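Left out: one protein chain. Kept in place: all the others.
Note that the chains take the letters A, B and C in the order they are written out, and that residue 1 is the start of every chain.
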Amino acid sequence: MSGSTYGNIFKVTTWGESHGRALGVVIDGCPAGIALKEKDIQKEMDRRKPGSTKYGTQRREGDNVEILSGVFEGRTTGTPISLILYNQDQRSRDYSNIQNIFRPGHADMGFEMKYGIRDYRGGGRSSGRETAARVAAGAVAKKLLKELGVKINAYTLSIGDVRAENINLECCKENPLYMPDNEAAKRASELLDKAMAERDSVGGVIECRTKGLPIGIGEPVFDKLDACIAKAVTSIGAVKGIEFGDGFKAALSKGSVNNDDFYIRSGRIKKHTNHSGGVLGGFSDGAELVFRAAFKPTPSIAKVQKTITNTGESTEIVITGRHDPIVVPRAVVVVEAMTAITLADLMLMNMAARIDKIKEFYS
Amino acid sequence: MSGSTYGNIFKVTTWGESHGRALGVVIDGCPAGIALKEKDIQKEMDRRKPGSTKYGTQRREGDNVEILSGVFEGRTTGTPISLILYNQDQRSRDYSNIQNIFRPGHADMGFEMKYGIRDYRGGGRSSGRETAARVAAGAVAKKLLKELGVKINAYTLSIGDVRAENINLECCKENPLYMPDNEAAKRASELLDKAMAERDSVGGVIECRTKGLPIGIGEPVFDKLDACIAKAVTSIGAVKGIEFGDGFKAALSKGSVNNDDFYIRSGRIKKHTNHSGGVLGGFSDGAELVFRAAFKPTPSIAKVQKTITNTGESTEIVITGRHDPIVVPRAVVVVEAMTAITLADLMLMNMAARIDKIKEFYS
Amino acid sequence: MSGSTYGNIFKVTTWGESHGRALGVVIDGCPAGIALKEKDIQKEMDRRKPGSTKYGTQRREGDNVEILSGVFEGRTTGTPISLILYNQDQRSRDYSNIQNIFRPGHADMGFEMKYGIRDYRGGGRSSGRETAARVAAGAVAKKLLKELGVKINAYTLSIGDVRAENINLECCKENPLYMPDNEAAKRASELLDKAMAERDSVGGVIECRTKGLPIGIGEPVFDKLDACIAKAVTSIGAVKGIEFGDGFKAALSKGSVNNDDFYIRSGRIKKHTNHSGGVLGGFSDGAELVFRAAFKPTPSIAKVQKTITNTGESTEIVITGRHDPIVVPRAVVVVEAMTAITLADLMLMNMAARIDKIKEFYS
Partner (left out) sequence: MSGSTYGNIFKVTTWGESHGRALGVVIDGCPAGIALKEKDIQKEMDRRKPGSTKYGTQRREGDNVEILSGVFEGRTTGTPISLILYNQDQRSRDYSNIQNIFRPGHADMGFEMKYGIRDYRGGGRSSGRETAARVAAGAVAKKLLKELGVKINAYTLSIGDVRAENINLECCKENPLYMPDNEAAKRASELLDKAMAERDSVGGVIECRTKGLPIGIGEPVFDKLDACIAKAVTSIGAVKGIEFGDGFKAALSKGSVNNDDFYIRSGRIKKHTNHSGGVLGGFSDGAELVFRAAFKPTPSIAKVQKTITNTGESTEIVITGRHDPIVVPRAVVVVEAMTAITLADLMLMNMAARIDKIKEFYS
């Protein structure tokens, strides 16, 4: 349980360091018979590809995903799907500035203290690059969910204090920040330019909305829908908080306002409001699943910072190279991926809930 | 994986319905040799006991915990510790007002849609009473953590818009709201009196602080310290959000501010600030672990609400009986319990991190 | 993962020591809607009850099972089913003869060396009494399997060198040894009488046959049907070996003999022979699932044995009290239970195998 495997039935295991030979993911438990091509996955990889805008790192990773197993004649076979991404930009570099130094805001210190050894090249396993494997697995989970009518959309809700006000998902494709509000995106760009000029970075918030979940997804008590999503999303580096529906504002509300009334339309259970964010008592409640994740500012900044070496000496560090002044736009697809993986797993789990449906399945 | 088991090594399985014969918990994987008495657990149970203040339900549960196994001559033996709480207040009642009706803001609808059957008596498995078993397990986890020098303190940070400003943990014992600020507690009491008069309820925020964690607790990638805590705490009913350190405010910050600089004092790694809340890259970073959880207002209110029956008819409901107008004060010990269980598990897991220490262990 | 929890979806957690207050089991993940009464479980408990024959221990355990949760109005609700058995024969005894002594052939030594503490009363957690909880869980698993048309029958195949030759399952109820051959049972009884007279014990073999499994149960590679059964059955105390189909005799066979030819009858896949024992490549193959487990002789014997104390002194021990001269007859229902629990879990797991069926399930 050292943490690189996630899920119970739809089970994902990622591996790989930022500047190692390759990184990848093994998806075990994906149902057989799903049409799957490399380009289905590549399409998602491209959404987190760096270097596409001036706010992304200039590294050209390529991120060309290859399917090594588990797919035969264009369909999943039920056996593990192994996906690999070779690190193309793996030239020898000078790491002397970080080799023996703990960067503030990074996992360097934790890795070295816990394991006594650390692959310092590009952050090793703690690099944001690790999320590429999650996105690849998420692409497969999305293919599964699509078959079941479930659709996930995440987007940049805010960057610094600039917040999207008029949500229009179409806009996400029109600006490099995946913001559903082009006017806000423009202001956010100005904010980012300013931060870059100051050798600084900013944080932001991603919102995620899922449509099409049947009622009852999530398992009571510890594996509640929101609990599982909370873990999945908080496990993304830089996430410092998550909230569902009204979230922290619910703490300021009253029961008479916060409760969503039920009604029936066309024989289906509906709610007049969605303060709950689509999750009630740990189960999906039929409304849109809505949550927001807060991301801290990129810790890699070009300003001088005080820190220590791994032998306990005081020192200063200036992180060179180009780094994203904001992680949020590239993390949008990562949030979707972790959501997709979690929902795929919970939907498969849910099949064992009641004997009448199990009997029907086996008859 | 239907969700009532939590943890990998220190593994907790809870069971029981609100108005069934009993509820309880089995703790498997608790190390042998820990001194454990029923009163160690009872002390914690009493902290969540209802009826102790006018803001708690008037039900007299008793909540007398019994140890049924796993302890011999006052010490844990390494075998499963089974704890049971009999439901003393289990008299036959009239449930006709909720038997066929889905209460807004409750899990009733989800349970019935998922399983096709629902123990409607007092909310069954989705009752807040389920957390009694968590508190019992948490008491055992705390005993383990105490041996390792780890101490957890949670408290009511805010109720509605009343927030504790001058945190003094001693105050928590002096007011019935577990607020670390007596003056704020007084104003919060007035707020609650008003809400009760209006047959309404309010939400609040719990803050939790853990001291004494060694550096490096948490497993990289999916089982990060914050990810595991996020799941554990979000799995408590009524929690709608969680944030670590600066949390959602970090999204408004800059890298140059948000990064905590390292320095060395008396040979130990320290940070000048703690914006991270004690978790960096998914590992404990040696600073205090700090997080906040947002609780929605109690969904059970005595106001008339519109809803539906389980056969899809429109109806109205008034929830009778006495219900807490706020869940937060009683949930403080539940937040501590889930934190304790998670940390106990992660500290045991961490022992397998490096071969030099493993060799030393076995030599 | 300290070992008292078993299964992935249909998940069983047992607890309790032989001479503690009680023992029990929590079954999480049992589908909702299964009719379940205490007497359904009691019926199975009675099959392993000691004291019913002269070959069983004279202890009167009673073994009256109580359902504490998870069942409402006669049906499972999908929430954890907690079953408890109070230890009625729990009077204070003199354990001085085993308190500080490691009985040969027992787990005493392992428990004390591993945990540094041992509940020596009646063997504590390592007592055969622990299997009562397995039988209770197995009774629930059988109810589930019955709904799906799966039927398990185990029986005593041999005791010492006396082997049932003409298998007639009806005979199992007619002799106290659960042997499917009354004539063999008679000879086995004589063998047991002789062993008892000599203050000795004997071993034996249990055979288990399961009908009605659909093709394809079991998960490839590590969670193969036979691998899972092998673990489940070997985890029963006293089991020293397990074999499927021809088992160890297959090692003496030839491919041309051992391969079972396929043919079609009434549109269903059949095999002319069943050397495989119903499991091929880790999947059920549509034929009867057949395996045998070897049980060692009861280690508790009234003969003088050399051993050591827990402080490392040489000593002798004579195990007093009445002990079964053979564990096999009482273990028959335990073997069935572990088989049932394993098959229930694998049948629920199998539902996630292919997308066409999953789509159908959710449509």
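Here is the rule we go by: contacts are C-beta pairs under 8 Å (C-beta built on N, C-alpha and C of every residue); 3 or more make two chains touch, one makes a residue touch a chain.
Here the structure is a predicted model, which means the values were calculated and not measured.
Only one residue in the set C:87, C:175, C:298 or C:339 touches the chain that does not appear here, and it is C:298. The residue touching the chain not shown here, chosen from C:195, C:208, C:289 or C:334, is C:195. When you scan B:12, B:34, B:85 or B:98 for touch with the missing chain, the hit is B:34. Residues 1-5, 8-9, 11, 13-17, 20-24, 26, 28-29, 32-33, 66, 68-70, 72-73, 75-82, 84, 111, 114-119, 124-125 of chain A touch the missing chain (whole complex, contact as defined above).
Remark: the residues of chain B touching the chain excluded from display are 8-10, 29, 31-34, 76, 78-79, 144, 147-149, 214, 220, 347-349, 351-359, 361-362.
Even with one chain removed from view, chain C keeps its contact list with that chain: residues 1-6, 8-9, 14, 102, 104-111, 113-116, 125-126, 130, 158, 160-161, 195, 198-205, 215-216, 218-224, 226-228, 230-235, 237, 239-248, 250-264, 267, 269, 272, 275-277, 280-285, 294-301, 303, 305-308, 312-314, 349-350, 352-354, 356.
Here is the rule we go by: only the chains that are shown with their structure count from here on.
Rounded to a whole number, the gap between the C-alpha centres of chain B and chain C is 38 angstrom. With touch defined as above, residues shared between interfaces to two or more other chains in chain A number as follows: 8-9, 220, 349, 352-354, 356.
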